[in-house]
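Pasting a structure below so you can have a look.
Every protein chain but one is kept in place in this view of the complex.
So that you can tell them apart, the chains are marked A, B and C in the order they are listed, and the count of residues begins at 1 in each.
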Amino acid sequence: MSNQPIGETPGFGPDLVEVFGPSQRDGGPELVQLLTPEGERVHHPDFDRDFSADEVRGFYRDMVLTRRIDTESTALQRHGELGIWAQLLGQEAAQIGAGRALRPQDYVFPTYREHGVAWCRGVDPLKLLGLFRGVDHGSWDPAEHNFGLYTIVIGAQTLHATGYAMGMQRDGVVGTGDPDRDAAVVAHFGDGASSQGDVNEAFIFAASYNAPVVFFCQNNQWAISEPIERQSRIPLYQRALGFGFPGVRVDGNDVLATYTVMQAALQRARDGQGPTFVEAYTYRMGAHTTTDDPTRYRLSDDVEHWKLKDPIARVEVYLKRHGLADADFFAAITAEADALGVRLREGCKAMPDPQPMDMFEHVYAEETDELAAQRAGYAAYLASFEGAHS
Amino acid sequence: MSNQPIGETPGFGPDLVEVFGPSQRDGGPELVQLLTPEGERVHHPDFDRDFSADEVRGFYRDMVLTRRIDTESTALQRHGELGIWAQLLGQEAAQIGAGRALRPQDYVFPTYREHGVAWCRGVDPLKLLGLFRGVDHGSWDPAEHNFGLYTIVIGAQTLHATGYAMGMQRDGVVGTGDPDRDAAVVAHFGDGASSQGDVNEAFIFAASYNAPVVFFCQNNQWAISEPIERQSRIPLYQRALGFGFPGVRVDGNDVLATYTVMQAALQRARDGQGPTFVEAYTYRMGAHTTTDDPTRYRLSDDVEHWKLKDPIARVEVYLKRHGLADADFFAAITAEADALGVRLREGCKAMPDPQPMDMFEHVYAEETDELAAQRAGYAAYLASFEGAHS
Amino acid sequence: MSTTLATQRITLAKGLNMGLRKAMEDDPKVLLMGEDVGKLGGVFRITDGLQKDFGEDRVVDSPLAESGIVGTAVGMALRGYRPVVEIQFDGFVYPAYDQIVCQVAKMSYRSKGRSPMPMVIRIPFGGGIGAVEHHSESPEAQFAHTPGLKVVACSNPVDGYWMIQQAIASDDPVIFLEPKRQYHADKADLDTSVQPAPLFTSRVVRQGSDVTVLAYGPTVKTALKAAEAAAGEGRSLEVIDLRTLSPLDMAPVLESVRRTGRVVVTHEAHVNLGMGAELAARITEHCFYALEAPVLRVGGFDTPYPASRIEEDFLPDLDRVLDAVDRSMGF
Partner (left out) sequence: MSTTLATQRITLAKGLNMGLRKAMEDDPKVLLMGEDVGKLGGVFRITDGLQKDFGEDRVVDSPLAESGIVGTAVGMALRGYRPVVEIQFDGFVYPAYDQIVCQVAKMSYRSKGRSPMPMVIRIPFGGGIGAVEHHSESPEAQFAHTPGLKVVACSNPVDGYWMIQQAIASDDPVIFLEPKRQYHADKADLDTSVQPAPLFTSRVVRQGSDVTVLAYGPTVKTALKAAEAAAGEGRSLEVIDLRTLSPLDMAPVLESVRRTGRVVVTHEAHVNLGMGAELAARITEHCFYALEAPVLRVGGFDTPYPASRIEEDFLPDLDRVLDAVDRSMGF
């Protein structure tokens, strides 16, 4: 019964298909694309831009290194060095496009999968592993990178992003016209997250206060085992229209398009034009996390179909076809990726374990006597064993 | 800063004003109206219908009696007989239109203000007072009237409505084509409620399962002291479009239009076509509740402006102008209202107080021993005083 | 008591309003958020006049969504602001519960202290105002159970004035409970020149020797009335206004119990797993040999909050406190 057709509805306006267009497996006609899966450069009436060879090579490098971080971390999990790992395989273009469109003064609120964005924010990839290794709940300093800690409770960070953007408004760093001053926030979330009350409330607050926040949804088609159709029966970016701000669907496997759209959306926010919803239409090529088994719920056909749209391969083809990168370039990046892999492997294994007593740190900015007493009690308890063993 | 203009947004489609039309104090051009404030019958391309004199007189009677329930209850609060009262003054047409469009097998989830809908569902108005008098949390049997108890936590009931509708789907009472069998649910809520996560999640669930639920929002322009602009910068009914189902704005002060639109929306739901959002554009003529002081936050000008759109007056003019009701008719209704008033006053004062020991009833379907012991302890404690006083 | 120039007679509502105003004057990063806190001044008028004087950017009427309010306040705090959130009534804090216990409470811990959460969440709590459902709840135990939050309750106008400022000045998130029944009830003299006690301390508000009565928020008044009545019967009750619920300030409590050997705890929250449970457990652990009787609890019964016509039977009152005192003495 949940699959009843959405039919004609006389009196209530046109059929949904007329309004929103047919739901298309490949993103539909509304998809903003600048580089096809075949590596062909195409143009778009609203979002377009010239890219220098350097820029494209830069994107390529970012994506390759991000993928290496991902595959290396997946391997580390398989070898028992990480408890779990949230893979981004297939989402490199979405993340590098979004990450590179940022200015230093912008601020990012990630989910648990934004390893590519972290890379763009200068977070040492080793620091991403702390959480997944069980060493801590977040290793980097958000203020140092303007990149918040990973948030696991689905959607919670979209409200933080909106509040942070409201803070920026109050700090007078929105709409001044000074490019080094004007700032915006990116709220990351997934297709599944779009169903959470918090995310929809974030839309409402952002619209109500016209806050400088870009809602960047990586629609990777899956929320663990649930397909996007469970969360929305129309293209997700259109959700924004109902809240009174623009939404756009971009090919999330196309780094050029994602970059261009995000740059425009961020500029809009920095200029004081308010929120935008950007849906990066992509695909989760791997499992939800290393503990997931997607063969239980999706067809390998689908995965094969999306392999043809690989975000890195198309840039490689483009660079090669236009002679913008030679074998040395590719070799250098492979070497860099290999080195990064080694650094990750060794760094992960060398990561010091937390100490039991660390458990009591930072519960409060101003520790309470009662917690201090609990800490002291446990320290004494632990010491009693040392005595026993000595 | 929260009032920054919503400007042109190149690349992100047309200006909001172009998409949604100018925000208009009187509901804008999209407003479905069949009876003007001046009592003139107008027509609408999508929603129209002939009304018999009987029907219009019936609406008139319902509205007058509903208003009397309201004014009488307000007076009872002023006299200390009720702790508080949530007034519906000005919203009679919205509620009678919505209430009369129901079939017996439909089910309604109200807020705390649906006194007119309760009237249509056959709930004895006296039973509405229990809650406000502090006698209980809800006096009627929901199953007897297919009318849920009043819900005070904003928006919570919209999810219950959606779940109930999902239950109807499972019971096979949707889309069978049998008019006595097919059923739908109405979820009532206010403009303020539209900001709650729960309400937006209800939209998502209803859309995802194509549940037979009509979301009926009485946009009375205010959530206590907050104007509708704080909750949405575009007309509320358009919220639905972003969730993939139709929305329509109807003149909530026009009982004919509200009835017609609701009938169509309910039929759509019963037929298995899924959810609809109906925004009844109206105005809260009174205070939020009897404890509120609206002079602190809104202009009496506004109230005066809306007085001209009184939902009852326009029907009266219409009936008189077309000779559809004579002085006897009006006199009879006044007498009926007076009698109802007397019944409410007397019934309210005669309402038995709950007994202290009632506090322990119905916490559980199967009482626990520990609560039984607490009950017994308190009974003994109370008895010890009786002993002392005897 | 002589009224000096610095002294004013104020209600709790006024004390809170003045305290908020002072905090906003002292620190431009302080801002208020909530439903109807602007023009209306809040349904209880605690923020009366503040939007007029500090503007819409610092006294922010929020959309009707508690999770959104607390969640955006988290973002504001991360940006360096000190948001003070008003929850309109106790029963409406629950939509924000996730943000409070998973985000507000854990942000300092998660970030190793890099992202403290200097936020105050004000909650008018408790019953006795003849309200409809959800307007008379006492949710404190649920917050006190959550590490990372601090929880305090004021009971009188002077504390209202000082404690709200201290809570705002705290770098930790504070759940700030205000006994709504007391907002406009009694007046007290506020002398702003007198240094207040630290925020996270309890206070002996009446000395006595037979039984220690522990209370906070709305039940402090009840306890004091009980002590007055007991005195008439020759019984001496020591009353402690706990003020802080997490952390608990056990020192004055234990000191008192060691003298009296008997304790009655009273709060409006349900007895089962209410603050009284924790106090009973700790007192018994620390004063095992000093206790002459078990810690007795007088609280709201373990039923949902009833219809208001019988709420005074649900709520602890003078007689029930005295009854517990009797039972304690009878042990």
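The criterion applied here is as follows: contacts are C-beta pairs under 8 Å (C-beta built on N, C-alpha and C of every residue); 3 or more make two chains touch, one makes a residue touch a chain.
The model shown is predicted, which means the values in this text are computed figures rather than measured ones.
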Partners of the unshown chain among those that are drawn: A, B, C
Touch with the omitted chain, as defined above, among B:E92, B:D182 or B:D198: B:D198
Touch with the omitted chain, as defined above, among B:E40, B:D171 or B:D353: B:D171
Hidden partner chain, touching residue among B:A143, B:A327, B:A350 or B:A380: B:A143
Of A:G99, A:G163, A:G197 or A:G341, the residue in touch with the unshown chain: A:G197
On subunit B, residues whose C-beta touches the chain left out of the figure: 136-138, 141-143, 148-149, 153, 156, 158-171, 197-198, 201-202, 204-205, 208, 361-366, 368-371
Those residues of subunit C which, in the complete complex, touch the missing chain: 67, 91, 94-95, 97-98, 101-102, 105-106, 109-110, 133-134, 141-142, 144-148, 246, 269-270, 272-278, 280-281, 284-285, 288, 293-297, 302-304, 331
Missing-partner contacts on subunit A, residue numbers: 1-2, 83-84, 112, 130-137, 152-154, 192-193, 195-198, 223-226, 230-231, 291-292, 296-297, 353-356, 358-360, 363, 370-371, 374, 378, 381, 385
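In the analysis below, only the chains that are shown with their structure count from here on.
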Centre distance in Å when subunit A and subunit C are each reduced to the mean of their C-alpha atoms: 41
Contacts with 2+ other chains: residues of subunit C: 57, 62-63, 65, 67-68, 95
Multi-chain contact sites of subunit B, meaning residues that touch two or more partners: 1-2, 195-198, 230-231
